[in-house]
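A single protein chain has been omitted; all remaining protein chains appear in their positions.
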Amino acid sequence: MVGQRFVKMLSEDRWFDVECIAASKRTAGTRYGDNALGFEYSDEILDMTIEETSRALLDNYDIDIAFSALPADVAGTVEAQLAEEIAVATNSAAHRMDEDVPLLIPEVNPDHLALIDVQRQKGWKGSLVTNPNCSTIVMVLSLKPLLDAFGIRDVKVATMQAVSGAGFTGVSSMDILDNVIPYIGKEESKMETEPMKLLGTFDGNKINYAEFGVSALCTRVPVIDGHTESIFIELEQDPSVEEFTEALRTFSGLPQELNLPSAPKRPIEIRDVPLPRMHRDLGNGMSVTAGRIEKVAPHKFKYVVMGHNTIRGAVGASILNAELLAEKKYV
Amino acid sequence: MVGQRFVKMLSEDRWFDVECIAASKRTAGTRYGDNALGFEYSDEILDMTIEETSRALLDNYDIDIAFSALPADVAGTVEAQLAEEIAVATNSAAHRMDEDVPLLIPEVNPDHLALIDVQRQKGWKGSLVTNPNCSTIVMVLSLKPLLDAFGIRDVKVATMQAVSGAGFTGVSSMDILDNVIPYIGKEESKMETEPMKLLGTFDGNKINYAEFGVSALCTRVPVIDGHTESIFIELEQDPSVEEFTEALRTFSGLPQELNLPSAPKRPIEIRDVPLPRMHRDLGNGMSVTAGRIEKVAPHKFKYVVMGHNTIRGAVGASILNAELLAEKKYV
Amino acid sequence: MVGQRFVKMLSEDRWFDVECIAASKRTAGTRYGDNALGFEYSDEILDMTIEETSRALLDNYDIDIAFSALPADVAGTVEAQLAEEIAVATNSAAHRMDEDVPLLIPEVNPDHLALIDVQRQKGWKGSLVTNPNCSTIVMVLSLKPLLDAFGIRDVKVATMQAVSGAGFTGVSSMDILDNVIPYIGKEESKMETEPMKLLGTFDGNKINYAEFGVSALCTRVPVIDGHTESIFIELEQDPSVEEFTEALRTFSGLPQELNLPSAPKRPIEIRDVPLPRMHRDLGNGMSVTAGRIEKVAPHKFKYVVMGHNTIRGAVGASILNAELLAEKKYV
Partner (left out) sequence: MVGQRFVKMLSEDRWFDVECIAASKRTAGTRYGDNALGFEYSDEILDMTIEETSRALLDNYDIDIAFSALPADVAGTVEAQLAEEIAVATNSAAHRMDEDVPLLIPEVNPDHLALIDVQRQKGWKGSLVTNPNCSTIVMVLSLKPLLDAFGIRDVKVATMQAVSGAGFTGVSSMDILDNVIPYIGKEESKMETEPMKLLGTFDGNKINYAEFGVSALCTRVPVIDGHTESIFIELEQDPSVEEFTEALRTFSGLPQELNLPSAPKRPIEIRDVPLPRMHRDLGNGMSVTAGRIEKVAPHKFKYVVMGHNTIRGAVGASILNAELLAEKKYV
């Protein structure tokens, strides 16, 4: 799912061209169009022959940047090999928590990109940049302005996640029709650890993790695209609902300032009731939508945030990361 | 939806017979079978003529107990009138928080039934017993054994509620297909206030409310029956996961002791992952299912509880209340 | 649903501007944005005040053409009144079968537009053009090239129709989740009679209806947008599957020739398996998709055709009709 959306979005991108498509040995040598089911592509893309993912690709193609949606077990080795030579923007989880690898959301922690200089100290000519897990991105985009404005003590989040997050064959129709599944393997630990790195501070050498608590309970629901998250948050300060809402509404970052092609005009849209089917495509799928904001008690709020999990939460996230790399002359 | 399930379940009940079916002036006089779409009924039921709901029914029919699924605005007056003469078991919200009306879950607070003696002090020959809101019942069945065993400091709950909770025409297919709706009118305040009464203590005259905090964020999902609830709870004591689970698993109450017809053998079933479509009919829809129990930090747990909203959460709840009334000779 | 999509599509149209929005007395006077839930609109549209639909609108606004999605019972009178003065393009069923009113699909029977000259004989300065029922349009776009190339003896069609066809509140979630509903009021008779007028011949005065039989069995399915139709057809001639497919694939008409703004490049796209979610937006929702073409016996074929019911089947249909009106100087 994510791999195919990469091909779809990159084939229509303003800054990047698809030079080659690589996958595992199993499909290598076959026509892309005979494997791709999820989107409508141009004939040029459909007729490309799938290559096997390996460092050898660099000898045969003129590649400036590799986008990766590899499974975590494969990504570990290959991505590091490629990063010795070229820029790599990956959605894979393999290297997300590595000390010298930026876990990046350009609106949230663009200064972490300087970790690439740390990477280069070990001889890499290229670089490796990762984006967080889809449900983490949607949540952290809303946490960042709250942290900056009011400080955060504690977060509890209950998700309702779309089936596309599990890939084309990840969730059986027998499991999800007239049903919800309150279990998604490894998702909760990602949501509980990645935000600490994302919202940590870079001291020139390493990231010092943020320290508030996040507790997550993740559920799959019968929605195609769009993760919805119910959040209970306790803040250091005690803003009004209006101040809380305004912090979200006016949030903007470096991608907006640089006017990067994939940057949404408003990273956070405010609606009374965020709805996946109606709002997931706002900002071409790159805006998240927040709403249902209520004050529960002094310092304590509840709200909902929703975002397109395979665009803002995966493919668009990697492309925005790559755009920042390019703008900063790392590509 | 609730009204029709009342007719369906009562027409097959061991203790109760359907003497008459009453509704608003609009449908009064018509054949029940020409109005009922949701279930398969016996010909006898289908051929009954709908009466208009009023005190006059008591003159024309031999009624011992009235079951009510009236809209809250109508229920207020009519239920009180009927209760002057006969027993009334209602699912309506109108009188739930009245000082002298038991808000009853027989496994949770059967001693509150003694409020009927307070009711009789004002001259009623009958009585009025209410059951809580559907999402409240599912949650409180799991809170009761935790409160008794470990004490509760704080609860945050994010629900994923079935469409049947809104009635036959309550949720449009255009709103819910490929979507979730994180808003259900008045639901959150019910979930935040009703548990305090249910888990309060009766001092012989009135209920002294429980005092921990409940914060709720309610969402509608594309599920026919079965409300699923993600709960973050902080306890006074600090049990192990096993002790926490055992408290839920072994929970039992007066209905089980009295072996009431609608009482499930186990009020709480434990499953690794509670699933509405697979588990909502456990205990004939009267058991709730808990699972995904994890310890987050000392005193802090997360878990999921799910129950059939129109059986355990509404119609079955009223019938179980009525069975307790009958057993206690209030009918 | 159709009304709101009219406002959405016309507000973004190249040829037409939204001068005023009118509805029934009930909503007249209110802000459009307080009534419209289905789409994201510009602030300018959201802030428009809804007018009451009547002839008086012509005095207060500078209107060249009225687009109508009125209920059939209201449309009868008002549309005829407006047509005395201005052009009216309607999706309503009220006047579809009127002798002097073109029932129009611009790719299929553009010559029927000459009925406007018959309308003007009764003193109208304006004109009235209707588009067929949504499921009719999808089917007839595929029948037209088959009729022209091979002649048609008989058609049997079983539909699987999207819930949007019934409007925002037309289909309850309780009725359609985990279900199909093989009944849609009045739909089958529309599918059986409208094609005869659409595929009839205009003799300068009136339409002589086509004469083959159409039998339809209509079902609602849990799909948001996109009507899918399983068709069994018997032809006069006996083409090969390739010839049959080629007739569909190469179909093109006057809108393509005139390059009208809403005209899809290919009115019929061919895919192995037409799928509503994947293909309904082809040609901006104005192409239908055909596939699963098989020869059952000499002269006998089966195939599937699918199209976006509220774009090609309703709003886009009316707009394309209006574009043809404008191009032909009737506006």
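In order of appearance the chains are A, B and C, and numbering begins at 1 in each one.
Quick note on the criterion: a contact is a pair of C-beta atoms (placed from the backbone, for glycine too) under 8 Å apart; a residue touches a chain by one contact, two chains touch by 3 or more.
Every value quoted in this text rests on a predicted model; they were computed, and no experiment measured them.
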{"item": "Option touching the unshown chain, where C:179, C:201, C:237 or C:250 are the choices", "value": "C:179"}
{"item": "Option from C:27, C:54 or C:219 whose C-beta touches the chain left out", "value": "C:219"}
{"item": "Contacting the left-out chain in the complete assembly, out of C:120, C:249, C:302 or C:328", "value": "C:302"}
{"item": "Residue touching the undisplayed chain, where the options are C:38, C:167, C:195 or C:276", "value": "C:276"}
{"item": "For subunit A, the residues touching the chain missing from this view", "value": "1, 38, 163-164, 167-178, 222-224"}
{"item": "For subunit C, the residues touching the chain missing from this view", "value": "156, 158, 160, 177-183, 213, 215, 217, 219, 221-224, 228, 230, 232, 272-278, 291-292, 296-297, 300, 302, 304, 306"}
{"item": "Touch list for subunit B against the chain that is not drawn", "value": "38, 40, 177-178, 224, 277-278, 282"}
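Going forward, only the chains that are shown with their structure count from here on.
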{"item": "Chain occupying the most central position, where position means C-alpha average", "value": "A"}
{"item": "Inter-chain centre distance, subunit B versus subunit C - centres from mean C-alpha coordinates, in Å", "value": "48"}
{"item": "Between subunit A and subunit C, centroid-to-centroid distance (C-alpha), Å", "value": "41"}
{"item": "Contacts with two or more other chains, residues of subunit A listed in rising order", "value": "177-178, 224, 277-278"}
